[in-house]
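A protein chain is absent from this complex, but the other protein chains hold their places.
Up next is chain A:
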Amino acid sequence: MAAPESGDGNNGAARMVTLISSDNTRFEVEAAAASLSQTLQLTILDGGGGGGDGIPLPNVDSATLSKVLEYCIKHAPAAANGGAPNATAVDRAELERFDNEFVNIDQSVLYSLIMAAHNLEIEGLQSLVAKKVADMIKGKSPMEIRRTLGFPDPTPEEQAEMNAHMLEYGWAYE
């Protein structure tokens, strides 16, 4: 693979790659978008994912992968410009609006997303979801956090540990 096109492929001749989710759904996506994943970028630079091959992603199901790719496609142009220094204020505002909307989803989807972002090494997506989770946590007690994120009820032992810790830092809960 000598000198592939400069990466962003914005002239209609964009190189496409195929990703295969854990439940065997195939997603065809621009290489530039998929390359937001540090993990995929290496494979793609090596020429993988083209033709009929496809890159299998055994840790990401199709629902999550489609969501991940939605993010990547939206962010690829800005990422290709090195974090979008040339982007207009309108572009940035639009991206921000997209991001806010994008993470306005159920906690179970957020969980799958952040795990996928971690596995695929998509830094921007991981930060986005992490910030969303942090915002969900703020102002809540440990029990409220557990409920918000769908933790199972604490075992008596866990409850005792939580109590001990809360006692130790009582000031944090009032």
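Following the convention adopted for this analysis, a residue touches a chain if its C-beta (ideal position, glycine included) is under 8 Å from a C-beta of that chain, and two chains touch if they have at least 3 such contacts; residues count from 1.
Rule of thumb we're sticking to: contacts and distances are computed from a predicted model.
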item: Name of the absent chain as recorded in UniProt (options "S1 motif domain-containing protein", "Ribosomal RNA-processing protein 42", "Protein CBG18658" or "F-box domain-containing protein"); value: "F-box domain-containing protein"
item: Of A:24, A:88 or A:155, the residue in touch with the unshown chain; value: A:155
item: Missing-chain contacts mapped onto chain A; value: 107, 111, 114-115, 118, 126-127, 130-131, 133-135, 137-138, 140-142, 145-146, 149-152, 154-155, 157-158, 161-162, 164-174
